[in-house]
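In this view, the complex is presented without one of its protein chains, the others remaining in place.
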Amino acid sequence: MPTKLAITGAAAVAHAMRQINPDVVAAYPITPQTPIVEYFAQFVADGVVDTVMVPVESEHSAMSAVVGSAAAGARTMTATAANGLALMFEIVYIAASMRLPIVMPIVNRALSGPINIHGDHSDAYAVRDAGWIQLMSENSQEAYDLTIIATKLAEREEVLTPAMVNLDGFITSHGVEGVEILDDEVVKDFVGQWEPKYPLLDVDNPITHGPLDLFDYYFEHHRQQQEGLKNAYKALPEVFAEYEKISGRKYDFLDLYKMEDAEYVMVVMNSAASTAKYVVDELREKGIKAGLIKPWVFTPFPKKEFLEALDGRKAVVVLDRAMSFGKEAPLYSLVKSALYEAKERPMIGSYVYGLGGRDVTPAMLHIPFEEAMKGELDPNEERYLGLKE
Amino acid sequence: MPKYDSWKEMPIAGVIDKPATAREYNTGTWRIMRPIVDKDACINCMQCWLYCPDMAIDGIVKEDGKTEMVGFNYDYCKGCGTCAKVCPVNAITMKPETEFLK
Partner (left out) sequence: MPVNMKQLINLVAKEDWPFTQGHRLCPGCNAPMVAKWATMTAKALGYEPVVGAATGCLEVSTTIYPFTAWNVPYIHNAFENVAATISGAEAAYRSLKNRGKLKTDKPIKFIAFGGDGGTYDIGLQSLSGAVERGHDFLYILYDNEGYMNTGNQRSGSTPPGADATTEPVGKVKTGKVQFKKNIVEIIGAHENVYAATASTSDPFDFMAKVEKGLKHEGPAFIAVLAPCVRFWRIPESDGPKITKLAVETKYWPLYEIDRGVYKITRKPRNFKPIEEYIRSIGRFRKALQHPEYKEVIEEMQKYVDTRWERLLKFEEATKGMYLR
């Protein structure tokens, strides 16, 4: 029987890791990811899991050790945030190119500088082209579920692509909520055992990992990585369906909230979606046909699903919790691009909010809807919610 | 060694899924100077075998337990001359490849 626990998002993720029972975890603490590592280290210290933990001296070494471990043939996990992810950056790409199904929770935090420890999505966006699957969670329950889902997905032979599970720093990682934890055996059966394709430790069949790949074949290897992501896109509905069977919780590329007849649609990722759902409810009470889309999957980007969900609506406002300096905000530009083939293009507007953990209030989220309803959206203008103008 | 015509045929992950495939690349074509051993002078101490950076010298332990320097593998010998230099009895001489042109 599943157990309902009042725990933080970090604890929920640590429980998912405990149940996945990786062979190796190599991690370095960074606020606000630290409690994940601490909880997991305690599980190891108490003998709850027999995972080998490698307490490395930096995130760069965390990702490096994780690559060595996964290449060796071990199910391997780590976790990080913001600057830690930035320090790993070089090896994040290498892990993907080596097709190692590493699962890494990212506790989203603003990238320096100036230094800031609170939640925004600049870290997730910074690695959007690294070749990893990126799943996004609104709350602790989703972070728990998606960590388990990510493991199953990443390790599929036709996918073999590492995966990040994003949860908002502090808001999700440190906030206590009710989380339903599945039975250990159920999770164990769901994720099964990983059979590595080219284990380094197979001394009878020596494999060379990470060779110098010049103009002859580098391009082809990248094409293969693209295929891995395409296959992840194909496999996701199946993995979601399997997970629904054991948990009763339904996931999809997009979380569609009151979208059936929605005319005014907000697109937002992670924890702010909870506030946005509240705002949608308020508008609905006033008879306004408001709706919300929250992507559970950021990479592979569900372009087709966005097109289907948004074609023919009156207006779409896209909220980004990070800037792309000198360019349109990342989620906005992707959603806008998805609408290129729309039969009836909605009005569209870009809003940047909540940088460096700035609070997101319902009043703030009413603004984009109001501007949409007044017909004041400008597709070429980036607007800011909660900025001291 | 397969030359891949399509990304679909290649093993994924950038791995080289077989060991020692470099042997299909003959580094002997780089050679300018060719080592020649005088077997009458050679004391079969195997220093050349031990040092050769290209594993281009063959050696055996014979039935009587003695070691023997068998000869050079010119498919791979790059002609660096380290063998001649480490030979304690100067049994190896380096000769220009041009002398061996047919």
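Residue numbering begins at 1 within each chain, and the chains themselves are lettered A and B in the order written.
Keep in mind that, in the parts below, a residue touches a chain if its C-beta (ideal position, glycine included) is under 8 Å from a C-beta of that chain, and two chains touch if they have at least 3 such contacts.
In this text, all values refer to a predicted model and were calculated from it rather than measured experimentally.
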Per the touch definition above, residue among A:10, A:24 or A:266 touching the missing chain: A:24
Quick one: which of A:2, A:178, A:211 or A:312 touches the chain that's been left out? A:211
Taking the full complex into account, what residues of subunit A touch the chain not shown? 23-24, 26, 50-52, 54-58, 60-62, 64-74, 76, 90-91, 94, 193, 199-204, 206-214, 216-217
Absent-chain interface as seen on subunit B, which is shown: 1-2, 4, 14, 16, 18-27, 30-31, 46, 49-51, 53-56, 59-61, 65, 67, 73, 75-76, 78-82, 84-86, 94
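The rule we apply is simple: only the chains that are shown with their structure count from here on.
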Would you kindly tell me how far, in whole Å, the mean C-alpha position of subunit B lies from that of subunit A? 52
Could you pull out which subunit A residues touch subunit B in their complex? 97-100, 160, 197-198, 205-211, 213, 217, 219-221, 223-224, 227-228
Complex contacts: residues of subunit B adjacent to subunit A: 4, 6-7, 10-17, 19
